[in-house]
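Subset of chains shown; positions unchanged.
Chain naming follows the written order as A and B, and within any one chain the residues start at number 1.
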Amino acid sequence: MQFLTEYLWFNTERQREYINITHKVQELVSQSGIKEGMVLVSAMHITAGVYVNDAESGLIADIDKWLDELAPFNINYNHHRTGETNGDAHLKSLLIGHEVIVPVTNGKLDFGPWQQIYYAEFDGQRKKRLIVKVMGE
Amino acid sequence: MQFLTEYLWFNTERQREYINITHKVQELVSQSGIKEGMVLVSAMHITAGVYVNDAESGLIADIDKWLDELAPFNINYNHHRTGETNGDAHLKSLLIGHEVIVPVTNGKLDFGPWQQIYYAEFDGQRKKRLIVKVMGE
C-alpha cells in the first residue's frame, strides 16, 4: 500500500469563499504514482467544508445563499459566550460536510463529467489548512 | 491490496426516486473476494445522492418531503440562468450527501440490523451512473 499526504493552505480574502481544488488534488494523485485506490480530502478546521458539485458560478451563489438561510449568522448562539462570533460557520461546516473520499481508477479521479471538489471557507481571512491523503497501489 | 470497481446505471421513471442498492453492493463485495476493508459507493452526478438509512416506505416519503422543504424548487436560483431548472436537485444532493463508505468485515457489509444503502435520484428520467469501489484484502 502506498500513501501520499499533503497539506493545502488557504487564506481567503472574503469571510466566505468557495475554491475549486480539483486540479490540485488530481496533481497530487498523479504525483503519488497510485493507480488504484482513493483520495481523502478533509478540512482541518471546524468552520470550513469540502464538497463535490458543479463549477458553475450561479450555483455557487445559490449554495452560499442556501447555507446562509439554513445556518444563519445569529448573535445569540451559545458558542458566542466564548467570545467567538462564528457559530454559523460551524453549522455551515456540519451541513455541507468537512470531507470527501474520491475514488481513483487508472491514476485519475474517477468522477462523472461535472463533478468538481470544492474547499468551502466559512470563516476566512486567516490561514487555514486542508489535508489530502492518497491511498492505494 | 485488491480492488473491484463497478458502475451501476439508473434511469428512473420519476424525477425523484429512492432505490435500495444494498443487495447489489453486497453482491459486488462478494464477487470481489475481499474479506476485510471497505466499499465506497458514490454518485457520479451532482444532482443525485447516496445515503444509509431504513428501508421503510413511510420514512422514504418523509425524507423526500423533508429534502423538498429544506432545498425546494425555486424558479429564481442563479443556476437557472444557464438554462437549467434543477438548482434544487444540486442542493438536495449536498444536503443528503453523494457518497458513503461502508465497512467490510468477513466479506460482508458490516451494518447494524436496519442499515440499508440508497441511491437518491433528484433529477432523473435520464441515464445516470454511480461508482462502487471495493477496497481491501
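Assume a contact is a pair of C-beta atoms (placed from the backbone, for glycine too) under 8 Å apart; a residue touches a chain by one contact, two chains touch by 3 or more.
Keep in mind the model is a prediction, meaning the values are calculated, not measured.
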item: Assembly copy number, counted for this structure file with 2 shown; value: 3
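Going forward, only the chains that are shown with their structure count from here on.
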item: Averaged-CA centre spacing for the pair chain B and chain A, given as whole angstrom; value: 20
item: List of chain A residues in touch with chain B within their complex; value: 1, 36-38, 51-54, 56-59, 61-63, 66, 70, 95-97, 100-103, 105, 110-112, 114-115, 136-137
item: Touch list for chain B against partner chain A, complex; value: 1, 3, 5, 40, 42-46, 70-71, 77-82, 87, 90-91, 93-95, 97-99, 101, 129, 131, 133, 135
